[in-house]
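Here's a slice of the assembly, chains where they normally sit.
Naming follows writing order (A and B), and every chain is counted from residue 1.
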Amino acid sequence: MLEELKQKVYEANMLLPKYGLITFTWGNVSGIDREQGLFVIKPSGVEYDKLQVKDMVVVDLKGQVVEGMLNPSSDTQTHLKLYQSFPEIGGVVHTHSHWATIFAQAGHDVQAYGTTQADYFCGAVPCTRDMTEIEIENEYEYNTGEVIVERFVDLNPNHMPGVLVKNHGPFTWGKDPLLAVHNAVVLEEIAMMAFHTEIITGNERAMPKFLLEKHFMRKHGPNAYYGQK
Amino acid sequence: MLEELKQKVYEANMLLPKYGLITFTWGNVSGIDREQGLFVIKPSGVEYDKLQVKDMVVVDLKGQVVEGMLNPSSDTQTHLKLYQSFPEIGGVVHTHSHWATIFAQAGHDVQAYGTTQADYFCGAVPCTRDMTEIEIENEYEYNTGEVIVERFVDLNPNHMPGVLVKNHGPFTWGKDPLLAVHNAVVLEEIAMMAFHTEIITGNERAMPKFLLEKHFMRKHGPNAYYGQK
């Protein structure tokens, strides 16, 4: 069942330790098959150096496990909500990578200071609001997805492929699991650089909007000219 | 004598350089056999790349060496005091890992800013008070244990598996030597992130208590649902 997708999701998960984005089991990647309405996700709490393709868990869009011997990631309901609300995304990543988590802990957007960010994120990477005690007590993980979606009411998830969950850490996404990991790596880099940019300037003055859009569009716009055809 | 425990303690010690927690010989791990009332600890000042299982030293709960050709760690009396006072712990770790030591040098608790910390430490990781000149002159290492225990008068060592000794560095513990090392790794990560969270926000406002407890309990409470059964 979904063997090809399981392989992709497994490989995308294994990139998290490769890129230094996780410690122990603090992260997970999923990928969705939109036609079948099923997504594949890492099992909960399994060490990366013991993880195998066959451990991947298949979940339907009601959040029920359809196949797999292990419990799915404890963050499964958050992934589910993102797939439900953002119809064009094909993969989701969650990590506790250092610099993105620092901004999440600070409740602080990652302001856009340079073209590195503009090449992937068309603006400041947003941070969610505090969750209420009720949201945390019941269906906490699904509600985590809800506050993310609420934050995107005026944002396009295809132009802003990531978010910081307050006092928690980053989620990123993309057209497939690999691109979602790619965006997780970029978010960590730009958060590291944004932190130090703010410290040295003492302010949060973003880059000019036309420079931001120029860079995003030369890579992602209809007339993109970065890279090969 | 205690061959299995010696092997475990040796392996736990060897994880310290693997996780980048030590330079030269600045750290040690011990593990206890509660039934026999004996603990096993790294010898003092032996380089990690020359350390062998047979070098491990066996010590009784009066602090006397029972077996071993080498001197036990100079911190043995501190480990002893922790085993005496915290009856449920099975392993103890001491390091001079960078970020935890920075907080120890600053005499500053590691405030809880995010779920990474909440998943392991149910609150701020405490720092001990200054030791007096008398406490330092006589039985310094045992007294180091004393000030740790004093700091835990209102804290549960099973919910708070670590401490910062002022102007010195961290001690962590756990049900066994491996989990004690695990907590040493986590403490280093959360200290690094707490440092930068405070710098960027300019305050020490902790995360909401119900979010902290939700995360600690979903991993360690009676109805824990993180990971596999």
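Quick notes
Quick note on the criterion: contacts are C-beta pairs under 8 Å (C-beta built on N, C-alpha and C of every residue); 3 or more make two chains touch, one makes a residue touch a chain.
Because the structure is a prediction, the values reported are computed rather than measured.
For this homomeric complex the structure file specifies 4 copies in total, of which 2 are displayed in place.
Just so we're on the same page, only the chains that are shown with their structure count from here on.
Matching the C-alpha atoms of chain A with those of chain B calls for a turn of 90 degrees, to the nearest 5.
Chain A and chain B have CA centres that are 33 Å apart. Within the complex formed with chain A, the residues of chain B that make contact are 113-116, 182, 185-186, 189, 192-194, 196-197, 199-201, 207-208, 210-211, 214, 218, 225-229. The touching residues of chain A, when paired with chain B in their complex, are 23-26, 43-46, 70-71, 74, 96, 98-99, 101-108, 130-131, 133, 136-137, 140, 167-169, 195, 198-199.
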